[in-house]
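Complex shown without one protein chain; remaining protein chains in place.
Here is subunit A:
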Amino acid sequence: MGEGRQSPNWVLLSLMLAAVAAWLSLDAVSVAPNRIVPGTSHMALGVMAGWPAVLLALPMLAVVVLAWKPGRKELRLSLVAVVTLLALLPLWLSAATTVLVEPDMPQARVAIGRSLWLVLFLLLLATIELRTRLGLSRPLGWLLLVPMVSSWWLSLALWLEPLALLREYQARSDQFVSALLAHLILVGAAVGASLVLASLLALAMRRHAGIRRTGFAVLNFLQTIPSLALFGLLLAPLAWLGSRLDWLAAFGVSGIGWAPAFLALLGYSLLPMVRNIHVALEEVEPAVIESARGMGMSRRQVFLQVRLPLALPVVLEGIRITTVQAIGLTAVAALIGAGGLGTFIFQGLGQAAMDMVLLGALPIIVLALVADALFGSLSERLRPGGAA
């Protein structure tokens, strides 16, 4: 903290300079009369005579100045500025929408432009940098997002009806909910099943060196097959199984659909999971195990009370990696009819409707981030010796 007082915080400085530049030079919003016609782009300075855009640029410039000599006080002020900006941006978009969309255009669609995306992204990065510099705890970090989220929520509910993303959502809200659920169920089932399988496999590997060698070889090989190819490879055998065994067919097993997607996800999840569980169990300090045995703990007690609890944070790390990876891969699974949020991405790509792509992609990103944060903090909490 002390060393930060002297030299400028270059990260924050460049982030905010880039934000100002993007905000003032790129298009912030575009308006189209309907879904088919391409929209007209507007720069932030071109909306409402430009003064709200300038007003928003001022706090960004202020942070640039504050970052020059970043003491604790300056960093706190910067954080306030950044959080406020994040909350103000949706309000600016609401205002811009109200001004740009004329009442006689009921089908009009407003899309978020390059500068607004960029500024949002850069401000979030700045929040992370400031949180780290100020040493704020994870829960406090999440609290920082509350103003932004509530401001977006309010704007979407009241003023942002013409936002293209919202229109896409409203047109298929039932579909969206079921796609989200399908996505979550597929990820949950794959990760859950791979956790169970991987645990058994890792335990067997600890016993027998032969299983360890072949096991890792097979899993490594599986990992190298491209996901689409794996779906393709599973197509024929599953179709054959589904046609041969009625009870499997009744269960929904066929060449396409959830079954090949589930199996492929399971295959990809196994390697990181097995590797983490195996390493976690093996890496417990030998002296700790030796003293546990020397003190008179039975094998079972050593495993359950010492080895497993000490391995748990690393195991959770494996679950985290696997979950994030599965959330992404499930998007691809939409191609073979497994459903999920990927459906919107591929449909949107087919119809050249970028907002529909976003409707699938944005929730996937959010899901991945939430899963990452959730398991990350859980694993941190379970570290030996508890949180400091």
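Assume a contact is a pair of C-beta atoms (placed from the backbone, for glycine too) under 8 Å apart; a residue touches a chain by one contact, two chains touch by 3 or more; residues count from 1.
The criterion applied here is as follows: contacts and distances are computed from a predicted model.
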{"item": "Choices \"NADH-quinone oxidoreductase subunit N\", \"ABC transporter ATP-binding protein\", \"Heme exporter protein B\" or \"1,2-phenylacetyl-CoA epoxidase subunit A\" - which one is the UniProt name of the chain not shown", "value": "\"ABC transporter ATP-binding protein\""}
{"item": "Full-complex contact with the absent chain, from A:L158, A:A209, A:A250 or A:A287", "value": "A:A287"}
{"item": "Sole residue of A:S14, A:S41, A:S178 or A:Q301 that reaches the chain not shown, by the stated touch rule", "value": "A:Q301"}
{"item": "Positions on subunit A contacted by the hidden chain, ascending", "value": "285, 287-288, 290-298, 301, 306, 309-310, 384-386"}
